[in-house]
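Here you go, one structure.
Apart from one protein chain that is not included, each protein chain of the complex appears where it belongs.
Each chain carries a letter (A and B) given by its place in the written order, and its residues are counted from 1.
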Amino acid sequence: MKQERLQVLSLLPVVVIAFGLPLVLRSPTYLHIIILLYFYAYLTTSWNLVGGFAGVLPLGHAAFVGIGAYTSTVLSLQYGISPWLGMIIGGVLATIVGIIIGLPTFKMRGAYFALATIAFAEGFRVIVENIDYLGPFNLNGPRGLEISPLNVGLTNLMFNSKEPYYYIILVMLGGVLALTYLISRSKLGYYLQAGGEEPEAAMSLGVNVARCKLIAMAMSSFLTALAGTFYAQFTLYIHPKSVISLDLSFEIAFIALIGGRGSIAGPILGALLLRPVSDLSRIYFGSTLPGLHLVIFGIVLILVMIYQPRGLQEPLTRAYHKLLERLAVRPAVGV
Amino acid sequence: MMGKRVNRLLWCVVTGLLVGLLVSFAGGSGMTAENVVKIGNIEPLSGPSAAVGLQGKNAREMAVEEINAAGGIKSLGGAKLVLIYADSESKPEKGVAEAERLINTEKVNVLTGCWNSAVTLPTTAVAERYGIPFIVPVSVNDKITEQGFKNVFRIAAKDSWWTRDQFVFLKDMEKEFNVKVKTVAFVYENGDWGKGFAGQWKELAKKGGYEVVLDEPYPSTSTDLSPVVQKIKRAEPDVLLLVSNAADAILLTNTLADYKVKLKAIIGSGGGHADPSFLKATGQNARYIFDLVEWETDVNKPGAKETNEKFKKRYGYNLAGESVDAYVAMYVLADALERAGSLEPAKIRKALAETNLTKGPGMIVAYNAVQFDKTGQNEHAALVMVQINDIGHGMERLTVWPKGARHAGYTPVFPMPQK
Partner (left out) sequence: MLYLLEDTINGILMGSIYGLTALGLTLIFGVLKVINFAHGSLLMVGMYVAYWAVALTGLHPYLALILVVPVMYLFGYYLQDIVIKPIFKAEREVREPITVIIVTTGLWYILDNVTLLLFGPHYRTIQANPLRGKMLELGGMLISVPKLWGFVTALITAASIYWFLQRTRLGRAIRATSLDRDAASLMGIKQYKVYNIAFGIGTATAGIAGVTLVPFYNVFPSVGVLFDIKGFIIVVLGGLGSMGGALLGGMIVGVIESVGPQFMAATWTEAIVYGLFLLFLFVKPSGLFGVRYDW
């Protein structure tokens, strides 16, 4: 059997499990945790478009989450606009902001770029924290915005049980993964990769590196904002320190880096491995030894970076491919 | 070479950690002894509010120990109270996740928490969805009992009562000492707590006929508050009202003293000013400051002094309004459980709603009864104003208002003597 077909087939059980999970796992707590897991996997995969493919280190992506969350929430609370529509509008806004940020910052060197994104995100947070009203829109500053779980239903992106949220974020995750896969195989993907590693060489070959990076940034910010709306509708309460926090920006970047940025599986892998470590160690140690979970997280970060700087996905992908190879050679014997 | 071995070791560690934690996580509720009542507590145990989270934890532990030692819940066959903690890290999403876990996996019978109003708001919504009673000892945000929820019971006073009392106190002081206060200044941390108070202060100042000469939110995490202090000094208010967390309260008080700012009175709003480390860190600079709190160590209630001594001996610092709220919350719960005689959430809820606690070791609060109104708010929650002064035993906090609760033999100093 050809290796490519095997690869597709190997995805099948994953898809089945993913979609069938809520039917087997009824506990709302577990579903809640897994939903958050997918949420982070989605964020890191979207981040990966800029942070992985374009080769820069954006550390302010929480700003886009905030834009998405606030846009859809304000529009639905004040004007009754459906969060789905709000989601799209938020995405567009985020794209514009992303391009505005990208234009001047992509010319900078790595470390400066990272600092610039931090400054943007923090500046944005300070502004939202300090103003109650942006023109006619009520942002409510540090008191945040609450969404009452009253109008349940698909049009309002509001449900009483976890299952619908699960499927929505799962579909979003699947979409973003598919997009990443397509881009990695496309011309844009090759240009981005070339531009990330050797920008001068790529430019001398006629690649408009700057434009490619901007496209990646536009996509990434749009997708990230969508997740912001999801988050708002899922947790029903947003305020600047939770949605536009530096912690969130860092977490997204670090999960992707540990999983392995620039790869497709890396970000999800990172989320799958790191989120439980951070959540469970908080649950386990949080009350007896406060802060220990962060120590553990820090140690894991350091160890992984020392021994697997390309991310944990590297050895796993290698093993996966080797396995496929071995299976693919078989056809002469049997099948 | 070493790399590969460490590599494998790293993998084993990560996988082992995951498996181990998942197992313990899944089997978390397995260890139910038959006769316990599980109380889930969501507190900030790490992060910027860790110090207060710890106080709440200590207070609960002491109360539960006492209740269990006295025989537990007799109507449930001597069932013992068991406290399960979850760290909210002061983040709403963590609080929500922990609430879900405590309810569904740990199968707690009641929840308490979360100190940060921003965490309490969405977390109570989770409890409401599952019908689990939720006792809020400390969070003051008005909205918490205004969400229309049936399962939320709050011990502390609402923040609109705090601001109201601050202004009533001011008028009382003006009358008692025949001093006229014309101008006020509002300086507050720019979080939801501070901004909430400031909004109400503005209204109250208007009604009271005071002129607001300064309305200054500041970042609680400032590294230097001298610019704010300079603004206060130059605005020359008669009275300064403050809402601060511990670090900034300390910094502000010391800086106000450094810059020799002359005021008639400074009124704090509990929180940072009531923090145990505040007095130690400010010493003489805190003299004559008024602070509005739920409770003070010199309150005239039987058992208050002894309980405080016990707490101080164990943990090294005095009880404060917030820790007392947590302490009495446990007794309120025990009392409700006795009356409910069952672990069914609906029955516990009903018993809580019918609470009329007037006696017992838990009632060291400044007011006479714990009774919840229809919205779950403790109707009798009252506040006391203390003044920090040295009357021979070192710098301490002395209750001055309402007049009936005043520390025996002490007359408040108003206005502040100009140094």
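By definition in this document, a residue touches a chain if its C-beta (ideal position, glycine included) is under 8 Å from a C-beta of that chain, and two chains touch if they have at least 3 such contacts.
Not measured: the values here are computed from a predicted model.
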In the full complex, displayed partners of the excluded chain: A, B
Hidden partner chain, touching residue among B:Leu251, B:Ala351 or B:Ile364: B:Leu251
Which residue of B:Glu66, B:Asp142, B:Glu216 or B:Glu379 touches the chain not shown here: B:Glu216
Of B:Ser46, B:Thr123, B:Gln200 or B:Gln377, the residue in touch with the unshown chain: B:Ser46
Contact set of subunit A toward the excluded chain (per top definition): 57, 104-105, 108-112, 114-116, 118-120, 122-123, 126-127, 129-130, 246, 250, 254, 257-258, 289-292, 294-295, 297-302, 305-306, 309
Interface with the unshown chain - residue positions in subunit B: 46-48, 50-51, 54, 190, 216-219, 221-224, 226-228, 230-231, 234, 246-247, 250-251, 254, 257-260, 275, 277, 280-281, 283, 285
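Heads up, the rule we're going with is that only the chains that are shown with their structure count from here on.
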Interchain centroid distance [CA atoms averaged], subunit A/subunit B, Å: 36
In the complex with subunit B, residue positions of subunit A that touch it: 27-29, 32-33, 36, 129-130, 141-144, 146, 148-149, 160, 235-237, 239, 241-242, 273, 276-277, 279-284, 286-287, 290-291, 293-294, 296, 300, 303-304, 307-308, 315
Subunit B residues within the subunit A interface of the complex: 3, 6-7, 10, 14, 17-18, 21-22, 24-25, 45-46, 50, 53-54, 57, 84-87, 89, 91-94, 96-98, 100-101, 103-105, 118, 121-122, 125, 129, 143, 147, 190-192, 195-196, 217
